[in-house]
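Please see the structure below; I have some questions.
Here the complex is missing one protein chain, while the rest keep their positions.
Moving on, here comes chain A:
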Amino acid sequence: MSVLDIKDLRVEFPGRKSVFVAVDDVTLSVDAGKVLGVVGESGAGKSTVGNAVIGLLQEPGHIAGGEVYLHGKRIDQLPYKEKRRLRGRKIGMIFQDPLTSLDPLQTVESQLVETIRTHLPLSRSQARQRAIDLIEAVGIPDASERIKQYPHQFSGGMRQRVVIALALCAEPELVIADEPTTALDVSIQAQILELMKELCRERNVAMLVITHDMGVIADITDHVAVMYHGELVEYGETIQVLGAPEHPYTQSLISAVPRPDIKVERFPVVNYIEKAGTPQKQIDIATHWLGKARDYEKVTGPLVQIKDLDMQFETRGSIFPSKRKYFKAVKKVSFDINEGETFGLVGESGSGKSTIARLITGLYQPTGGSILFGKTELTSLKNRKDVLAMRRQMQMIFQDPYSSLNARMRVSDIIAEPIKFHRLASSNAEVRQIVDDLLDHVGLGAAAGKKFPHEFSGGQRQRISIARALATRPRFLICDEPTSALDVSIQAQILNLLKDLQQELGLTMLFISHDLAVIRQMCNRIGVMRHGELCEVADCDQLFEAPQHPYTRELLNLMPSLELLSRANLATA
């Protein structure tokens, strides 16, 4: 008998105007010692399935139909009190963000002991011993000492281990993990996934893993359920589903995952995703304003030359210089970017890659080193007119599509602002025409200009960001994690758009990402960063085939194995 059985589950969120069906007709089951993955893009209802099982649906959401069984006992209709007893005792939960899922004011010990004693009839000292055993089991060394510490004394990965220990502390039969590794760096993600898989086997626990990441699915799950708009589109053994997907949505989802092994010209255009993929109206770039002869001076040699760039942030201020403390975000970094190429910067969070982007655009002033753009030394620019001229030549696309657009401005005003500010057009009518063309060109259509940013989805907003960045007719474009907040299928579209634009306009790009597969697809040359230092710079294929630096090798090893996906890719591409 399976541990968890979900039959024809339907979850509704009644709204003011209509009922939103978040999950419809979902049937799943998980056996002891097995891992079931639920995968889908944002809004697919995958988290809602987990919340419905554990009885934590957000008001006004409720289970409108179907049944949930735990070990053959029906649990969806239990009164609140009994449902609460299940949580922690029979069902453990692992949340996405280890920063917020632990109480910062209690030691790890007191949180574990409290949970253990709530559910199991153990004395304080027995509970404490059990807590130490668990902390050891999740791979934290020196358990009896570290258990006395507060959550902030643990690193992100260690904290997620504590969360796992917390989920396991009352010997649950089922563990629900909602995006357990999304907030972690790749190197830690691999360890946590390994740990989860191991514990699940060892303790004979059934595990439900909810994720958007095909890599996680391929890594640890035995079975997988693919969800799309609240419905289950495909369900079966992981090898079967990923290796030979039957449903067209699964196929397109898999083909949109960037491939780490081979560089492809373009991502396969996938159906089943939002429209707004192709320009509605073809513009002849050569004669259009966008492509018009630029008054930029020709450069010989690299367009951007960065030399010994240093950046430190003051972490403790003082009037005495000797007492000030600094954090070195960027240490003696040097690299060149040639005209027309895409240079990739890859590294884990905190490696200083975004700081470099902000230094080049002038958002930060470097504490040392030089940035040469063409023939101009950016760090010594004083004259406001010269600064503006530089700003016009380089633009940036930001990570978060939700905060990078001013919510109170219409889209057409957002895009028109740089044109008007730099006086790039002669009349208001011309500005309007250019804005319309830009919107058309990034695949949104001129009608989008009248709307406000909140009326668009994440991918569409990122298109608006791109249009705004193009509006100064830059020659150098910096993309700071432009797709890491987006679903894979939309990521594929945005990356295709960026590739097209680069070719048409002859842009030089600096592309920053933590995702090696994306970097491989986008870049000509790549720099690997770690702790503010540049470890290695190499041509794209060379870096992936013959990495020189040990850290690069480590990163490449840690990439989720996508062999299964690759096979499917070949089949559909």
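Please note the rule applied: contacts are C-beta pairs under 8 Å (C-beta built on N, C-alpha and C of every residue); 3 or more make two chains touch, one makes a residue touch a chain; residues count from 1.
Throughout what follows, contacts and distances are computed from a predicted model.
The chain absent from the displayed complex carries the UniProt protein name "Putative transport system permease protein", chosen from "Putative transport system permease protein", "Cation:proton antiporter", "ABC transmembrane type-2 domain-containing protein" or "Transcriptional regulator".
Among A:Gln160, A:Thr342, A:Thr355 or A:Ser404, the one in contact with the hidden chain is A:Ser404.
Summary of contacts with the chain left out: across A:Pro260, A:Gly352 or A:Gly459, the touching residue is A:Gly459.
Of the residues in chain A, those that touch the hidden partner chain are 13, 15-16, 20, 22, 41-43, 45, 47-48, 58, 61, 229, 272-276, 280, 358, 361-363, 387-388, 391-392, 394-396, 398-400, 403-409, 417-418, 421-422, 445, 447, 450, 455-460, 465, 468, 472, 487, 490.
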